[in-house]
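A single protein chain has been removed from this complex, and every other one stays in its place.
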Amino acid sequence: MSIPLYFAILHNKTDSALYETFLASKDSLSAEDIPLKDLYPFIANSAIDVIDNIQQANQTNLPYNKTHLHQKVQDLVEANMNSKVEPNKTSFFVENILVKDGSNKSLVQKVTNTHNNPQNINSLPEGSLFLGTIDEYDGYLVSSYVTYNNTKFMVISDKNHVMNYLQLQKFFLNVHDLYLKHLMNPFTSAKGDMPIKSLLFDAKIKVFGDLYLLS
Amino acid sequence: MVKIYSFWIFDRHCNCIYAVEFDTDKKEIQRLTTNSSYMHEKAKLMYGLIFSMSKLTNTYHQKSIDYKETDELFPLETNFKKISTGSYSIHTLKTKTGLIFSLVTDINDQDRMEIELQYIYREIYLKHVTLNPFEYNDYALSESETKGEGFRHIENSNFDKDIYAFIEPLL
Amino acid sequence: MSSNISSEKTNESSTVSQVDPDYQKEIFLKQLGEHVYQQNMKKINAEFFNVTYGSFVRTLIDFYDSDADKCNEKLKAMGESIGSRLIDDFYSKVTNQIPRCSNLKDLGNTIAYVGFKMYINTVPRVIFDETNRTIKFRFESNANIFNKFVELPDDIKEKKLYYSNIVSGIIKAALAGIALNCDVEFISDTLLDDQYTDIQISNVTRIKDEVPMGQ
Partner (left out) sequence: MNNNLFGYEQDQGPKITQLTELNKDSSILNSFNDKNNVNNQSGTLDLESIKNNVDNGTKLSVNAAKKNYEEGHDVSMSAYLFVLLEFIKTIVSDIDNTNHSKILGDIGHDVGIRIYELVNFKLLNPKKSMSTKSALIEKMDNYKYIDNLSHGSTLNISQVPSSEEIYSYISTTTVELEESGVIKNLKHLSFITLLQFIQDTIWKYMFGKKADDIQKINEDDSSYAIIDNDPLIASLVLPAKVNEFICGIIKGVVESANYKCESVNTQILEDKTYNNKSAYIIKLQK
């Protein structure tokens, strides 16, 4: 019984969730018994800083501070979930996250642990929308995509879910197309941080998920 | 060269909304303003003449072609382009929206001042009055100001500037 | 009636001599509309127009705190202030090639083939109802460029806001400019889940030319 993927769209300024859903294939678990079901939003939010740092790293090439992320997730966990999850289980693959090597050229390295994802994108162009797998938390991989106005799309998948990057990019691209139509609607409020309530939007995301990620 | 004596604009409420008279030898200009009663009188006379002439031309026009009663929504009508008397001639252009532009010039065999009037309508009037949302488009604001009783005029300095700039070389 | 522009075109269609004059006039109007649009009108991006109009309408709706009737009236009033100016702009751009309208059908065709084409580059279908003398302009679903990205929120949809009601005001005032008094209103709108967007002109009457006092 595979664990369904968690997909979220997070607003650019307030980081509040515009849209969240689980993408499940036929044989996956049903909603109640997804382990750590209510931890997903926290993982998504904690990965936001990784994305911001990746973006800033390209522009102002600050040395990326790994411990900062580790500390942050720990605070999250202590603040709300102290009973369910042991914080020290967080393991961060160094090569997972942007590394600044000796020479000042910032090396954008996104090699994820090879055995799990056969197709690894070793160097994405700077400023690319698709950020690949940017974070790993206790067996869950966070892959992400950023639109031009910094709205973040995130997919949290289980470790043993084989992620094909080309399909993932197609999924994100179609979601970007849908999000654009939502944004272009004049009745979407200027701040644009109200959750997306359109049922058709929801149906289409699920079909794209099934089409690209699960098959 | 043609000599221009005066330039008039009438709207479809028979009001004169703009008039200017050129004294060619003294090169000084008199413009229709609210208090210049002399110009008001002249405007009434001018409109009376244009109105009766166009009614006359309509009757003759209807005689010329066997005018069968067409759809009463779209009556067949035409308008005169030029009347000349011994010493001067009046050129007019009536737009479909009922605006009448007319120039009073000295007697000349040059054919109608159609192009000049079209230019004034299409370039100057359109730019400064029609497309300017802060300018009236209908100068009769109430019922009492229609049928020739109106008193409002185009008070737009750019409009004056362009009209003089256009007519100055023709003086 | 034929002028230099379409002289060569009319001889082609004159070979099809048995075509009734009405249809021939329609072809001429169609060509005239396209010709005037290509030659005499400066162009701007349709989506830019659409987005600008959308943002302004939303501000209007916020100002009237989504009272649909007030918005409909306000849009119509603004349309009327535009229409009375637009008719002058129309005749100055069309110069003297426009054939004379001899009946209501001609009027409908002129507005559709020349008026709409010149200004918003779309040609609606004209439905002329002989008995009760009404003209209806029918826009297919995405032909009406105003509602390209628009999806009305539910509360406004129930209150029947006609999003592009400014057009009805424009037509009404433009016809008043050429001494034709009429009622123009939206019969249906695709944004309100109808099949087509229909604008109807009804009970057209002639405005008597004014006669100076004492005549």
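Each chain gets a letter, A, B and C, in the order it is written, and its residues are counted from 1.
The rule is simple: a residue touches a chain if its C-beta (ideal position, glycine included) is under 8 Å from a C-beta of that chain, and two chains touch if they have at least 3 such contacts.
As the structure is a prediction and not an experimental result, all values here were calculated from the model.
Visitor: Can you list the shown chains that the hidden chain touches?
Guide: A, B, C
Visitor: Identify the residue among C:55, C:181 or C:205 that touches the chain left out of the display.
Guide: For the chain that is not drawn, the touching residue is C:55.
Visitor: Which residue, C:94, C:112, C:166 or C:184, contacts the hidden chain when the whole complex is considered?
Guide: C:166
Visitor: Pick from C:25, C:85 or C:136: which residue touches the chain that isn't shown?
Guide: From the options C:25, C:85 or C:136, the contact with the absent chain belongs to C:85.
Visitor: Go through subunit A and note every residue touching the omitted chain.
Guide: Residues 4, 10-12, 14-24, 28, 30-32, 38, 41-42, 44-45, 55, 58-59, 76, 79-80, 124-130, 146-150, 165-166, 169-170, 173-174, 176-178, 180-186, 190, 192, 195-204, 206-211 of subunit A touch the chain that is not shown.
Visitor: If the missing chain were put back, which residues of subunit B would it touch?
Guide: Interface residues of subunit B facing the absent chain: 127, 131-134.
Visitor: State which residues belonging to subunit C touch the missing partner chain.
Guide: Interface residues of subunit C facing the absent chain: 37-38, 41-49, 51-53, 55-56, 58-60, 63, 74, 78, 81-82, 85-86, 89, 93, 118-122, 141-142, 145, 147-151, 166, 190-191, 193.
Just so it is clear, only the chains that are shown with their structure count from here on.
Visitor: Where the centres are mean C-alpha positions, what is the separation of subunit B from subunit C, in Å?
Guide: Inter-chain centre distance comes to 29 Å.
Visitor: Could you put a whole-Å number on the gap between the CA centroids of subunit A and subunit C?
Guide: The mean C-alpha positions of subunit A and subunit C differ by 49 Å.
Visitor: Mind listing the subunit B positions that touch subunit C in their complex?
Guide: Residues in contact with subunit C: 12-14, 44, 47-48, 51, 70-76, 95-99, 121-122, 125-126, 130-131, 133, 137-138, 146-149.
Visitor: Note which residues of subunit A are touching subunit C in the complex, please.
Guide: By the definition above, subunit A touches subunit C via 181, 184-187, 198.
Visitor: Quick one: in the complex, what on subunit C touches subunit B?
Guide: Those residues of subunit C that touch subunit B are 81, 84-85, 87-89, 91-92, 100-104, 106-107, 177-180, 204-206, 209-213, 215.
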